[in-house]
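One structure follows; several queries about it will come next.
Of the protein chains in this complex, one is absent; all others appear in place.
Chain IDs A and B follow the sequence of writing; residue 1 opens each chain.
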Amino acid sequence: MTIAARPGRAVGAPLRREGPAKLTGTALYTDDLVFPGGWYGTTIRSTEPRARLVAIDLDPAFDWSRVAVVTADDIPGDNVVASIAADQPILVPVGGEIRHQAEPVALLAAADRETLREARLRVRLRTEALPPVFDPLASTVEFARYDLAKGDVDAGLASADLVVQGTYRVGHQEQLYIENNAMIAVPRAGGGVIVHGSLQCPYYVHKALKRGLRIGSEQAQVVQAETGGGFGGKEEYPSMIGLHAALLALRTQRPVRMIYDRHEDLAATTKRHPAIVTHRTGVMRDGRVVAQDIDLVLDGGAYTTLTPVVLSRATIHAGGPYDIPNVRIRGRAVMTNTPPNGAFRGFGAPQSEFAAETQLNRVAEAIGMSPLDVRRRNVYRLGGITPTQQVLRGGVAGEEVLERAAEASEFDRVRVRTAESRGRRSPRDRTARGIGLALAWHGAGFTGSGEAKMGSVVSVELSGDGVVRILTASTEMGQGTKTIFPQLVAAELGLPIEAVEMAPQDTALVPDSGPTVASRTAMVVGGMTIQAARRLREAVEGRTGRPFATSYRDDAADHGATRIDQAFEPYPGVGFDDATYTGDAYPAFGWAAAVAEVEVDLDTFEVAVRSIVAVDDVGRVIHPVLCEGQVEGGTLQAVGYATIEEIKLLDGRYLNDRLQTYLIPTALDAPRIETILVESPFAGVPHGAKGVGELPMDVGAPAVVAAIHDATGAWIHDLPATPERIMAALVGIDPPGPPGISTVSPRRAADGDTER
Amino acid sequence: MAIEPAVVSPATLAEAYAIAARGAHRPVAGGTDLLVQITGGIGPPPDRVLDLWRLDELRGISVRDGALELGALTTFSEIRASVACREDAPALVEAAATIGAAQIQNRGTLGGNVMNASPAGDTLPVLLALDAELVVGGETGERTIPAAAFWPAYRRTAIRPDELLVRIRLPLVADRRQRFRKVGTRRAQAISKVVIALAWRGDPGSGTWREVRVALGSVAATPIRAAAAEAALEGERPTESTAERAVAALVGELRPIDDVRSTAAYRREVAGRVLRRLVRDEGRW
Partner (left out) sequence: MSYHLTVNGTATEVAVPGMRRLLDVLREDLGLTGSKEGCGEGECGACTVLIDGAVAVSCLVPVCQVDAAVITTVEGLATPTTGLSSLQQAFLETGGAQCGICTPGMLLSGQAFLDSGAEPTDDAIREAIAGNLCRCTGYTKIVEAVALAAGRRDETGA
């Protein structure tokens, strides 16, 4: 069938490679995999925020012969989920400390779910309660700290015409992939295990299995099943689940399925970090911001996980995309007795950029300047210097995305109209309209020296039977890896895309291309894939003297297989000094602007986000449809973050642990999203791409909050901007508690042993 | 896979009554509440289930004996599509449209909403405002319970264990007007933070309101009538000062709570604001 693509859109772009399988229900996600003789596994979890584990009691009246039980004593290797630090246990050992609600303590498996359900009820944890810490500002345990400085912030503030101060708080956000976490472990014939699962990073799980099970690289095999969304939520927790499934599989010598239901997934797996950000901004009457003094605290939850890296990104992005002469940013991440927080699209930047953008809007209001003009005045331009002393040498598109967004949304014109209607408002009016603008930058790829240390490899091979195949650990989770990589290689080799295969994401087959995170897949791994294809082309053309496309089959027949292993080569002129935390924090930055229009119900303070114009500079668009899809999806996640997505906690436990209570936007909540893609390429990679996944997540929330202000006159400092918070700001009624911080039940408070 | 209690699916109401009389069966209509509870482990699962789905005697919408009658198994989709409901119970049609989305509206039933007895049940304030009569039956015959007496306490009903809800009667009242507003957690598939249903008879001559009913959900342990607010509106015209008195009365009589969905302060304030808006719309001030 021919495709009637609209002009300027998908003309010539290939269809999603695994699309037909997904559309016909034949794509196999983890829970769709059948392993005959497999058992079902489950996790016994803590029900306290902090306690000493005294004993795990198994009811002697129950027939335990039908059930496999695994505790920390059964772990052959280190009782550690391998990550940045070695603090998080696979299972809390007896005598050890439970640090959060829903922490894994023991594992059970049985042949059927009925037995497993009964067995769960016959396990009792004996504990001695310890005093928990819930308020990050009261925590004395620091996971990481970064201090950035540029110029002299005290002098800058002293010289300013005006100093504006503000504190912003954001709570947890759940990734809410529609497919819950799921892993199945199968004992391997030659020892060790094969773990099939829903995951972003096969080699993270691989590393965790090796350490926790004390097995070799060959014995730990990780295979990605079709993955129903990740958004960061399947970056690290699959290591935990993979270990759990593997421990049970090794115990039972059978396949064991660990398929989380939504309740368990919400209750136990990682969320976006809550944050408290305080700004002091010095500004001149003409709109020049002369000083930013920023203090940022991230709540890491109970274990280190990826928190130091999240903090690093949050800190570097905390000032927003503005070239300010005097900057001081102090970021720290602390421990609380809540489930560990982790990766989620944006990775710290959405939190700190929400604060930065809302603060800048308040600064603009204070000096009577439009939000657009204050950004025009301060946005980074070519040659700008960041707080890590990075000189922006190319691909600087902040101004362009800003102007394009303002133009496409008719920002100035609409804003005049909303201001007029605000001036004429009467109690008769049911709703109020508002428009809001936000601008952001997002460092492309890993922060600092992360990529150089990772040592990623991608391979492109021409097999002996004449098939071109890409071997990479980069996973497909909906964002399009399996379509764009063949596209890049096909273009380099002059082949039709159908002629390029993708090897399965199986650690037994593909090299470690690093994790599928940080918007690095298209830029970094995509770039390496092109390099590998280029070397393959040169090798073949060198031998055949003819163009690759017309000679590769002959070359394979004559010469046999050729495989090019392409390791990451540091980008020329990009360097970062970890010791001083200065230099090129990112090889390039993506730039994003969003303009949101909202309608606020003046009786109920409900917010309808009507439209969003999203302008994103992605370097180079590889596939317009997939790229737009990333912007649209990220934009809606940001709208959810801004308006309805909130987790309330009681005694460190998430209360919104079902889909009836943790809400994400439906099709009726979603705004009309207009996507404009801007191309300001990164010169360090052959195709110029800078990544797209995270960019839209940074701008949506501050744009919506600015629009709510434009509609109502109320500044909302805490996310989400729920009707309850908007009402509190406008009517002067008790606001709800701060987002992200657990309340304490009366019983616990009465015990007097809660907060120290 | 969830727990799978034993189930019996009678084909006639008489059989169903006989099973109900033996006790120990949890009735299920469209399943949209019960299966959530079983799968989610919310409360102890029932040992035995009485499946009502095949009982066509409990279906159908008709006007009979001066009332709009809806069989207990009437789905929300059927309510939305019913001309009779749109004419005589527009507030009920509006309420039905706010429950879940199409998937739930095709299976969820009015009777199920009544029997689930949630304080957030979206149709329940409408039934209160329209003076609904809930006809329940058993082997000993039928009896009628007024909606105002049907939900005595949190998630409790006035029905006996050997009885089943058979139909819902909405007495037809001349010149009755009705309004409905749900304030939910999002724009579709929302659970309510505040639901308000308002009904009154307008005097065509004087413009005063008679037989005023103000009913709310999600602001107390049960769906409630707001007696003080009703009294403030009774016999009055929908003026600004009347609205202010009614709102003050309403805010004073509500006892909402903080929960995972909203706050007591919000529920109280917004209930008042929505009532003011509804009265303002009618008074056109």
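What we mean here is this: a residue touches a chain if its C-beta (ideal position, glycine included) is under 8 Å from a C-beta of that chain, and two chains touch if they have at least 3 such contacts.
Note that the structure is predicted; figures quoted are calculated from it, not measured.
Screening A:Asp31, A:Glu118 or A:Glu679 for touch with the missing chain picks out A:Asp31. Across A:Gly228, A:Pro339 or A:Gly448, the residue that sits in touch with the chain not pictured is A:Gly228. Touching the omitted chain from subunit A are residues 1, 3-5, 10, 15-16, 18-29, 31-32, 34, 175-180, 226-231, 261-262, 477-480, 625-626, 628-629, 632-637, 658-660, 664, 666-668, 670, 672-673.
Along subunit B, the points of touch with the absent chain fall at residues 1-2, 4-9, 28, 30-32, 35-36, 38-40, 49, 51, 53, 77, 100-104, 106-107, 187-189.
In this section, only the chains that are shown with their structure count from here on.
Every residue of subunit A that touches subunit B in the complex is listed here, in rising order: 113, 117, 263, 427-428, 430, 603-606, 608, 644, 648, 655-656, 658, 660-661, 663, 665-669, 723-724, 727-728, 731, 733-734, 736. Interface residues of subunit B facing subunit A in the complex, by the touch rule stated above, are 1, 3, 36, 40, 101, 183, 185-191, 193-194, 260-263, 265-266, 269-270, 273-274, 276-277, 280, 285.
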